[in-house]
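Omission of a single protein chain aside, the complex is shown with its protein chains in their original locations.
Our next item is subunit A:
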Amino acid sequence: MAEAAAVVAESLAGYRARAARAVLEQVVLPGEELLLPEQEDGEGPGGAGERPLRLNAGARSRGRVVCGPGLRRCGDRLLVTKCGRLRHKEPGSGSGGGVYWVDSQQKRYVPVKGDHVIGIVTAKSGDIFKVDVGGSEPASLSYLAFEGATKRNRPNVQVGDLIYGQFVVANKDMEPEMVCIDSCGRACGMGVIGQDGLLFKVTLGLIRRLLAPDCEILQEVGKLYPLEIVFGMNGRIWVKAKTIQQTLILANILEACEHMTADQRKQIFSRLAES
């Protein structure tokens, strides 16, 4: 017993935080600490402080590194709080050191400010609507937060309607608030979603994949049938095609895309395109 305890203590003491660069695209577990690129040199095998003088001022710019979902700052290191793959995005215009985040798989949505979501109206009380967005509390939506809405001109929203909007307030201390206009007062596609069509739920990871800039799945789906589709970051997708059969096919394909490889997907699309 004593030997086992000693071995464990030794391994804990000998644990070194890994460099974030070294574990990119690998699975990280909660509790791991990651070093940002600037700090790696100081932690090298020479011990603390011994560093050869560099003639150039350092290859990496000491910009601000943004800590994305799944990571938390702890001292001058990054602490992993969710299990998943570590990802990094280079800064676009050269400012800062880029973004690090953990790509994890999740079905339960937590409201985040700025996210566009699909909500279901559950109640109308006075001046606000209560909208269920899949989080722990229903979000509140004021009736004035629609394009062209005034006190006299109320929007036509019933209980049970689907709303596409974005969060303006979403933190863990207050109930979330959402609106259906942007900062200039324009709708930009937000508002009440039409009457027909099918709403179904998928995982959050699939939504993020589908909303990525060059999503092959969406292009292939668009070639199949003409359709209208709305993605909510809370895992809800609304889809509408000309007939019920087509809508059902689209819904099943999108749900299945989660677990299919690209080849299987291409097979299925080609089979559907023939029939």
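Annotations for the structure displayed:
Quick note on the criterion: contacts are C-beta pairs under 8 Å (C-beta built on N, C-alpha and C of every residue); 3 or more make two chains touch, one makes a residue touch a chain; residues count from 1.
Everything that follows uses one rule, which is that contacts and distances are computed from a predicted model.
The listed options are "Exosome complex component RRP45", "DNA polymerase delta subunit 3", "alanine transaminase" or "AP complex subunit sigma", and the UniProt record of the chain not shown names that protein "Exosome complex component RRP45".
In the complete assembly, the contact with the undisplayed chain comes from A:D161, out of A:E147, A:D161 or A:E175.
Remark: the omitted chain is touched by one listed residue; of A:G134, A:P155 or A:P176 this is A:G134. Touching the missing chain, out of A:V168, A:L199 or A:L272, is residue A:L199.
The omitted chain makes contact with subunit A at the following residues, 120, 122, 132, 134, 136, 158, 160-162, 193-199, 238, 244-245, 247-248, 251-252, 255-256, 258-260.
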